[in-house]
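Heads up, one of the protein chains got dropped from this complex, but the rest are sitting where they should.
On to chain A.
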Amino acid sequence: LSARKFTDKHEWISVANGIGTVGITDFAQEALGDVVYCSLPEIGTKLSKHDEFGALESVKAASELYSPLTGEVTEINGALADNPGLVNKSCYQDGWLIKMTV
């Protein structure tokens, strides 16, 4: 069972077998309102800790996302393209954003 770690911004990361899954906290999704669009990086993008890796858009507000650790993006949550609301409904499970090597 991997522990979920929280950044001092609004992201969490949960690491298992060298791969970290990144998402935003319940507090963050609540503050954002209904997410209507997720702007996520391409697979293979190299990120340093604290790098901006994308943004979540709710109606009329775009909120930046910051990488909790250094690594490379291995997967992005394809379900969010058609269903961005998953970030609000299930921010710790189905609403994950990216996976990265750590």
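Everything below uses one rule, namely that a contact is a pair of C-beta atoms (placed from the backbone, for glycine too) under 8 Å apart; a residue touches a chain by one contact, two chains touch by 3 or more; residues count from 1.
Simple rule for what comes next: contacts and distances are computed from a predicted model.
Chemist: Which of "V-type proton ATPase subunit a", "AP-3 complex subunit beta", "Lipoyl amidotransferase LIPT1, mitochondrial" or "Alpha-1,3-glucosyltransferase" is the UniProt protein name of the chain not shown?
Modeler: For the chain missing from the view, the UniProt record says "Lipoyl amidotransferase LIPT1, mitochondrial".
Chemist: Check each of A:Ala16, A:Ile43, A:Ala61 or A:Ala79 against the chain that is not shown and name the one that touches it.
Modeler: A:Ala61
Chemist: Determine and list the chain A residues touching the chain excluded from the picture.
Modeler: Where chain A meets the chain not shown: residues 9, 36-37, 39, 50, 52, 57-64, 66, 81-82, 84.
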